[in-house]
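Structure in structure tokens, see below.
Let's turn to subunit A:
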Amino acid sequence: MAVAVEHPLDKYVRTEKLPTLWCPGCTIGIVMTSLLRAIDQRIREGLLRRDQITFVGGIGCSARIAMYVRFDSVRTAHGRTIPLATAIKILRPEHKVIVVGGDGDICAIGGNHLLHALRRNMDLMIIIVNNMIYGMTGGQVSPTTPLKLYTTTTPYGNPEKPLNIIRLACSLGANFVARGSATHPHILQQIFYKALGKRGLALIEVLSSCPEIFGRHIGITDPVKSFMTLRDKIKVKNNPSLDESEYDWEKGFVIGVYLDKDDPGYIDNLSLLYKSLRGF
Partner candidate 1 sequence: MRIEIILSGRGGQGILMLGRILGKTLARYTSYYVAGSETYATEVRGGDSRVDIIISDNEDEIGYVRARNADIAVFMYPSLMKNLSRYIKRKAKVFIDTTFIDIDSLREYDWTIISEPYTQISERIFGTSRVANMMILGHLIKETKIVDPEAVERVIREEMPSKWHDINIRSFRYMIDRK
Partner candidate 2 sequence: MEKRSLQISMARARHKIVVISERCKECGICITVCPVKILDKSSLRNSRGFRYPVASDENRCIGCRLCEYSCPDLAIYIL
């Protein structure tokens, strides 16, 4: 058994930190590997340099992606990834700066930063791994928790309508908005691949299954059943319209690229402005 086995993606992973802390059957790992495959594809095609990739992660299960990938990666406080990533992008414009976080991290506590990054069309790739619950802290309600669902902080059911991240992002000026699902890793990889080539803000919401916490709340704790439950709710569309982005656990979710344009990003505008000022 002492054979040195190496996964094809190990060169992009801090293997000394494996195994990950994610629970068995948690699909955040699939999101990570899909992203690494997309990065690998771009690197092999000569479209991206691995020393010019920076990950920024906050707090939460999915933010740990930044902990496991072998690139420059910066961890920070809960919700504060986007401003930190913004500064890195401004000072290292040649870098692809990737923000990874959960629905709570980016949409709740970091919601204001998300709003302004979208408005600025800030040149970041923001990946929101949406498991519809606060996993790391034990199952509290999140902005994307389905209506009426039991959580530890809504023991009588969630009275709040969940946030449709796609609609928010499309309305505020991001260049690229897509929804993927961890249950469809090939499509996810394609979306990531496209997003990595974008200027301006690319936001990808990735639905993921959480058997331990979300699963317990909906009564499906078996990793496979949890995975299959989510997979059955996914409909794949080539170019879905914004109306199809409806976020409803009962009705299921349409994945695909909702918005893909090529407006100048924040960095373009900034460097244009500063070039005329400095002459370089």
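The working rule: a residue touches a chain if its C-beta (ideal position, glycine included) is under 8 Å from a C-beta of that chain, and two chains touch if they have at least 3 such contacts; residues count from 1.
In picking the candidates, the idea was that all candidates are chains of the complex that A comes from, given by their letters.
As the structure is a prediction and not an experimental result, all values here were calculated from the model.
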| item | value |
| --- | --- |
| Touching chain, any copy counted, for subunit A within the complex - options 1 or 2 | 2 |
| Residue ranges of subunit A touching candidate 2 (in the complex, touch as defined) | 1, 5, 7-10, 13, 18-20, 22-30, 32-34, 37, 182, 185-186, 189, 211, 223-224, 227-228 |
